[in-house]
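The other protein chains are all here in position, but one chain of the complex has been omitted.
This part shows subunit A:
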Amino acid sequence: MSDATADPGKIEGPTPDDPLAQAKALDNVDAQGRMLAADGTPLKKSLARSLRIQKLRALMLIAPLLLFVLLTFVAPIADMLFRSVENQIVSDTLPRTVEALQDWDYESGEAPDEPVFDALYDDLFLAAERREHTRLGSRLNYETTGISSLFRQTGRSVEDLGDAYLDQFEELNEAWEEEVVWAELMGSDQWLEEQRAWDEESGDPLPEFQLREGVATLLPETTRSFLNFVEFIRTEDQESPLDEEPWSRVYTGLYTDLMNEDVANYSGPHAELLQEADAAVADFETQTTKEFFLSVDEDWGDPRIWGTLEAFSPNYTSGYFLNAVDMQLTPEGAGLRDEDERIYGLLFKRTMFMSLVITFSCILLGYPIAYLLANLPMRSANLLMILVLLPFWTSLLVRTSAWKVMLQQQGVINDVLVWLGLVGDANRLVMINNQFGTIVAMTHILLPFMILPMYSVMSTIPPSYVRAAKSLGATNVTAFRRVYFPQSVPGIGAGSILVFILAIGYYITPEIVGGTTGTFISNRIAYHISSSLNWGLAAALGTILLAVVLILYWAYDRIVGIDNVKLGG
């Protein structure tokens, strides 16, 4: 900066540096040539600070509204949109199965092998205890029909596999029925002491379970399922493991361990019991997990079921979006749906088309009324205004139902036409439960949203312009076309945006008068929210609808220009 001031001769006349130079002369400049405020801090800094304080104050003023909008508008919508890709339920409910399935290849055309079924047994047993398996079943049933009952049925019978071993262990020695025997076998002495001292009435939390040393390596499978069991009854039921017989899953684990591990050197509690069982298990009646699952339902041998599980195992899925555009995620990859199952493309197109038709009929009907409103003397204009607003004060359902009474085949309009002899009694017009009915009813309902912005723009157009045009020789038509109409376009723009965006998300009216050919995409969204409970698909459809509206808005801005839209003078 000193360079600039040192060489002023290059610039003629006053320069931005002049005040600096003057300030320097006033001693308000520091050694680096920065200007100082009255309190000695650099001016730039102090300016920035005061600006920041002002901004902060403004932010504080709007903070309540901002928070309100964020919490009640942005957050729920973001949450809903997130559901369209979220898919944690599979890996949450069946974590080991999902992992084991990674080694399996759908292309093999065969169901996976024993280890995957073992993992499934483990996961499904726990899920059935937590009653989460049916929920997963209905989730996957959206993708492959039949999984819902497969999971429900398997969840009901998953106890049976372990029960077979449980019975055999208990037949061998009744001690295996004793909760205490299990607790002493698996739990550490310190925990046993604490657990015994625990008093249910006291309301104290249950003591943390501690494994007996060495048992995890001696009986790994048993340990894992026993830990699941203890964790479950501690947290879900608040029960002491001393009072609860272990799940049948634990007995299956014990069987597996005794077959695989050597317990001859074990010398802890109940060593004899364990060694006795070790000698006997070789003669137990057995069934592999795979055989067991196939006996519950042979669908478990169907690679499609496993393929679906594999395809939907990631935490995030494109499946819902694919469904929303008439495709589906299958084990073979994404593909188009069967032709007789495609519906969303048709509905999106129909929603667009009908919303446009409704918008244009609103313009056609609304423009003359708005013109009248703006140009009539105050008194008559007010009366007309009341007529425009009157529908607003009537329930939407009543207005829609009124159209039913008007338009149906035994309705007012048909009756009048038949009475006048314009149509025969046998050929009454079909005007409801189709597209026509929806367009008529919705045009009527949305008309005020078109008229009001048009009116407020038209009422600001000075009448002298048209008069001036006429005095310069324009005909009525030319004056209107060249002078009045261009000035009313911002009103049409605003009304069109309002009506189109309202129409595209409309739901009640098409549901009541739309029949089968006059329904919108929002009717399907409502169906998936409230009936099929497929919220993921509903969210995907909603996201696409939102995106389409935003794109249209962008295109509108490029073509018409959003600055040309006015809601009032």
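Assume contacts are C-beta pairs under 8 Å (C-beta built on N, C-alpha and C of every residue); 3 or more make two chains touch, one makes a residue touch a chain; residues count from 1.
Here is the rule we use: contacts and distances are computed from a predicted model.
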Candidate names "Bacterial extracellular solute-binding protein", "Multisubunit sodium/proton antiporter MrpC subunit", "2-oxoacid ferredoxin oxidoreductase" or "Alpha-E domain-containing protein"; UniProt protein name, chain not shown: "Bacterial extracellular solute-binding protein"
Residue of A:R34, A:R342, A:R399 or A:K470 touching the missing chain in the full complex: A:R342
Identified contact with the non-displayed chain, of A:Q54, A:T72, A:S471 or A:S532: A:S532
From A:S84, A:N141 or A:T509, residue that would touch the chain that is not displayed: A:N141
Chain not shown, touching residues in subunit A: 131-132, 134-135, 137-138, 141-142, 145-149, 152, 337, 340-343, 346-347, 350, 408-411, 433, 511, 515-517, 519, 524, 529-535
